[in-house]
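Here the complex is missing a single protein chain, while all its other protein chains stay put.
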Amino acid sequence: MSNAVDVRSLSKSFGSVKALDDISFDVAEGELFGLVGPDGAGKTTLFRILTTLLIPDTGSASVLGLDVVKDLWAIRSRVGYMPGGFALYPDLSVAENLEFFAAVFGTTVEKGYELIAPIYKQIEPFRDRRADALSGGMKQKLALSCALVHRPDILLLDEPTTGVDAVSRREFWDQLGILKASGLTIVVSTPYMDEALRCDRVALIHGGKILEIDPPRSIGTRYGLPLIAVRGGDRFGLLHTLREFPHAHAVYLFGDELHYTDKRADALPEAVARELGEYVAARGHKDVEAHPIVAGIEDSFMELMGSAPAPTATAA
Amino acid sequence: MNLNALRAFVVKEFHHILRDRQTLTILLMMPLVQVILFGYALRSDVRDIRLAVIDPTPDNATIELQSRFLSTNRFRLETISKTPDVIEPLFRRGRADVALVFDPGFASHLRGVDPARILIAVDASDPNTGTTYLNYTRAVIARYQAELNAQNRQVQIVTETRMRFNPTLESVNLFVPGLIALVLVLVSALMTAISLSREKERGTMEVLLVSPLRPQHIIVGKVIPYLGLGFANVLTALLAAWVVFHVPFRGSVVLLLVESVIYTIVSLALGVLVAARTSSQRAAMLTAMLATMLPNALLSGMIFPIASMPAWLRPVTYIVPARWFIVIARGIMLKGVGLTILWRETLILSVMAMLLLAAAMRSFKPRLE
Partner (left out) sequence: MNFAIDARDLTRRFGSFIAVDSITFDVGAGEVFGFLGANGAGKTTAIKMLVGLLAPSEGVAHVAGFDIRTQRDQIRRNIGYMSQRFSLYADLTVRENIRLYGGIYGLTPAQIAERAATMLDTLGLSANADDLVARLPLGWKQKLAFSVALVHQPKIVFLDEPTGGVDPITRRQFWELIYAAASRGTTVFVTTHYMDEAEYCDRISIMVDGRIAALGTPTELKEKYGADSVDDVFVRLARAPKGEAA
């Protein structure tokens, strides 16, 4: 057994809502594993099962080789967990929060300082500031320090970058990279598709199901249809024109471009691009540029999501 | 358990309590305000007091004093008699509230060496109004005496009081133990329930549960600071009662504080139970109010005497913790008795504390469901 996390056929329902539907995956020791999906996909339920807070209905899960149901207490002292929304005490200062969580895990800030230093040093100048007066990025750093202070063997981070600006998010992922380099296993969830690129492997999760598990760079290679990036002036008008194209499978806004997917799996992407260019030009769109591209994670996610049944109600 | 973790927990809780200034102020002022409000509210203003005057030897002094009473507009003369045997039937039939019985030769005593005596008999079947009657009566006599003295006449009027039907009742005195019970349950049950459910709402409970802390550690850590706050409240209530209303304290302060701790544990355990069964702060607060404050206020004998409750309701009061605490507190404060008399109530409270604490620990799951 060298897997840090092992999840087999896990299901969990709340009333009539299936939060997790027969999920299986594993995370190797020292891996940075991402769970990518929107709110309500089941990420939080999964984290709560891995942290022993919830009992699965069916299936099994182990963390560090310990069973999440039977080995409750053995797991708890060894995981570092950061729930969504940064569980901090708003009326305690930065230092007080950190000292409290250190003591609760039976250690001191001094003992864990070496590990948290790269992160904590950035907020240490504000050690006497109350947590509710911190910016989102600073709260995130403090919450990470609190989850790390007892030097856990695995780090479980539930949406650590939600509500945090793009700059803080990049810094946060840089820090996770440093922690990973030290050998720590990290499981992290995020609704931001672009962040998946920073993981060793990602699981795309939606509606309680895992759509795909792969290294982020190879996820797009399974995209079976021709994908064309289209760039031009009136994006909104272009979007509607492209959707009227007889072979259109899906057309989405994508940054400063539009991503067009063709129904014909065996069509040559270059030929499709050319066809498209002529089609929109004939309908009055000028200076439109279209070229084939390799699918990214978000393209894949939308394609997989589109073929999965949509959830009818939000999960807890 | 890891003492560092416990200490850190208690320190954290104190920070929560001390930094929420508004709540803290309310919690600390509550016993004071309640003692004063209840104390004064009990002394309700009364008018139209029906006065019976027994004047065996009418003279200028007794007539003068009578007119003083009538000129206050509060007293109304019901009857004047020379013999005291009219009092009893008047009171029985509820025709008089206060009877003023002059000594024979009142005026001559006022001039002489011996003190002039007046007996004041009050219908105290309702202790609150009875006390008010008495205070007004005394005030009129005292003013009369002060005026005579101001004219350089060293006179002495001695009044003697009979509280009819309810001879020893001093309502404020009886109320203070009840108030302590109420304030303690408010602070302990309500605040613990709120603070636990706040951890749930903030998500910090998730981290605490995932830590090596066991549920009992979390409960102990939560409970200790509020025990301290409860202690402070008991002292404030006692001090306020003593300073403002001169409520006596005849027994052992230490014993009362120990009993308060037992009673507080009962309330704290109730608070934990409430928090375990509710999912939001608001629900926790309302449940705590309904489950603890109301029965403790209404079914404890604090406001309504248990003896006057319907027979079917009386057994229900046995499970109300405040019922036993009020007996204990009244015994210690007003009668000065100790454990030799109060052991039974103390035992009941202790058993309640242990059972509820055990139930609280059981209800507090190590998981989220």
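For reference, chains read A and B in written order, and residue numbers begin at 1 within each chain.
Here is the rule we go by: contacts are C-beta pairs under 8 Å (C-beta built on N, C-alpha and C of every residue); 3 or more make two chains touch, one makes a residue touch a chain.
Being a predicted model, the structure only gives us computed values, none of them experimental.
Engineer: Counting contacts across the entire complex, name the shown chains the missing chain touches.
Structural biologist: If we consider the entire complex, the absent chain touches A.
Engineer: Looking at the full complex, which residue from A:R151, A:R235 or A:H249 touches the chain that isn't shown here?
Structural biologist: Residue touching the absent chain, from the options given: A:R235.
Engineer: Among A:E114, A:D128, A:D256 or A:D287, which residue is in contact with the omitted chain in the full complex?
Structural biologist: Reading the full complex, the residue touching the unseen chain is A:D256.
Engineer: Suppose we count only contacts with the excluded chain; which residues of chain A make the list?
Structural biologist: Residues of chain A in touch with the missing chain: 37-41, 135-137, 159, 162-170, 191-194, 206, 235-236, 239, 252-256, 298, 301-302, 305-306, 310-314.
Following the convention adopted for this analysis, only the chains that are shown with their structure count from here on.
Engineer: Would you pull the chain A residues touching chain B in the complex into a rising list?
Structural biologist: That would be residues 48, 51-55, 72-73, 76-77, 79, 81, 83-92, 96, 99-106, 108, 146-147 of chain A.
Engineer: Under the definition above, what is the set of chain B residues touching chain A in their complex?
Structural biologist: 2, 4-5, 7-9, 11-12, 15-16, 19-20, 202-204, 206-213, 366-369
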